[in-house]
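Complex shown without one protein chain; remaining protein chains in place.
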């Protein structure tokens, strides 16, 4: 295992300590527990608060989106493991500004069970909690079982648009409606070229041949849908684009937001080579690209690979996407 | 070679095409050559223009810093190879706003020779050009031969401060003076845990054992100063910090800007574990940290490893560092 | 003859030791069909429960077990950890107020644990989860006791039933949770949650398992 760390068991806590020291004006923590990350200015009184959570090892997901115009708090678990209901509850209490809390997180059973418990605890304290599950990864289940799909990079579009709506003073119902609309119009798919290593496990989650890639990879080093020969960037892009469009079914003339996300070890150069083909194919089909996000937004530590996410936009989502944001990992001016 | 690409020979051109399509409002190109990247609004009339250049494979370095508050243009070479004098000259002509042009780039012989030729061509057309070489990597030569050192991530601090000075209307002399002051107060050092592969070479630049690291690595996959057993994050941080402080010699009470830079494959989690120790040691020595930059700022494609950069600040550099910037890869609000 | 606080504490410590001994194997099973965190998570829970077991009064075994569930959830709130925590809380609720447990209590605790896991995780039998080992185990245990067998004999049938349940779903495709996303590649692979239950029951019955 080639990682820069001390004791693997301290990986998450030390990462959080470093992060809190690096961003003291933007981030703080609740409940005397560094796993409970909140905006330094939480609670924002009168604003609907947004929280997320999940395992570590995906930076900027999840906590990287806590900040102005996006999220108010995030409960952080161990690498690839849910935070506890307690921790989610601590975050919830600290960020609640009197207008309710929206949980937006990926559809993973550990997280679902713990967020549900946290919501029950919050309701007992009179905090209204609403939940929106992210299930954007088309590779994880066919359309007829779309509710089983897992959440990957597409969650960033939900954070961005719902976060903007809340920042603009939207009500709890309005913020939930925006998150749901964003996600109903968002689809993702990924490929992996190399595995990653959970620090505490000490060995890679899977092995893969020098000339192979894993199609439909998630962001946890779980094996994907199938293993194939490595293809060219254009072939990989084409394949992902066609799968996503077949599922999203945009009409000619529709406008999309596009994200080309690196899984960790894939350099930005390669992501832009993918984007080149995305731009060519989408515009070739009469689709418009309003904004392109190319970089690392949801990773699996040092995994090589990339994912594509498209969100179909209407006027409201476009305006919310364009709204400013300022978090340690996501700045839009 | 596990990379997402098409023909390796098209790597750089396709990367640039993708990048220009992804950032159409911020970037454009000169001389009918995508290697000649310039701000979309170039030339900014009356402003001192800043240009850089160098090989590809280091994103965000170099072109990622072209934008408001930083650079005006960048000539882009093949992977780890200088752009040509011609290309630098094209960039120079396009960005010149009548107030002169400053070249700020790393001390690499290919780049130096070509930028010098470009400056000669520019002077023939009546454009005043000044050159500031970046030589921040203390691992590349001892202090008594500091003028031989190579430039690594520290160049970003020069781009940021000199870019801010130019944006504020500084004269050619003033912008050069700021770049020189920033660099006189900037030192860097890096370690690598894994090699990278030049796409056209098709095999890694070096090999390294599962339990080894390379101390004093540059950003081109060149071997470092020496090979050692892999140490813990705290040991690696301590070692780099002590070497940099011994060279920079800050006084107690001095204020620093800190950059923890990932070389490509090292996840942000590990960078924050390093930063944790940086913060502890610097504050423990009575030094103040004004700003911390943790992320990928100067990479070597998919190399694993990290570098540290410290810049000693005075009031002028502090204000310039805090000035807003907005480029595709660097946003500060 | 009932089971005292000391019995329960010792049983919990045996389970903790067994989980710690199997972390690598459980991790490798979870790497094959999931994300590879299970061994580590259960190891952390084992550490937390061992600490808990040696430092917590057992005069109310229901409270003791419910508290163990809360400690487990804090220590390792992954899917498996949360289900285990739920099982402990429900088992505790089933015997709240008691300072000694009769054999019938054990059967009820097992049944309560199964129901808790079902309600929390909403899996169906045949989805290839821990439930597919726990359901037959709880049934076999209760049936054996009802048939007049000793607790030791009933434990042995429960373990045998869990192993059989685990093996029966091994050829199947996972239908829920993380493993469901890799589709037919789960066929022929042991479900890590089933295996974890076998490890736990082996430790409780003090049998070599597998």
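The letters A, B and C name the chains in turn, as written, and every chain counts its residues from 1.
Convention: a contact is a pair of C-beta atoms (placed from the backbone, for glycine too) under 8 Å apart; a residue touches a chain by one contact, two chains touch by 3 or more.
Being a predicted model, the structure only gives us computed values, none of them experimental.
Every visible chain touched by the undisplayed chain in the complete complex is listed here: B.
In the complete assembly, the contact with the undisplayed chain comes from B:205, out of B:26, B:168 or B:205.
Here the missing chain is touched by one residue of B:40, B:141 or B:245, and it is B:141.
The hidden chain makes contact, of the residues B:18, B:170, B:218 or B:267, with B:218.
By the touch rule set out above, subunit B reaches the unshown chain at residues 55, 77-87, 108-110, 113-114, 139-141, 148, 150, 198, 200-201, 203, 205-206, 218, 220-226.
Simple rule for what comes next: only the chains that are shown with their structure count from here on.
Taken together, subunit A and subunit B share no touching chain. Most remote from subunit A, judged by the distance between CA-atom centroids, is C. Chain A has its Cα centroid nearest to the centroid of all protein Cα atoms in the structure.
Averaging Cα coordinates per chain places subunit B and subunit C 54 Å apart.
Rounded to whole angstrom, the centroid-to-centroid distance between subunit A and subunit C, based on C-alpha atoms, equals 32 Å.
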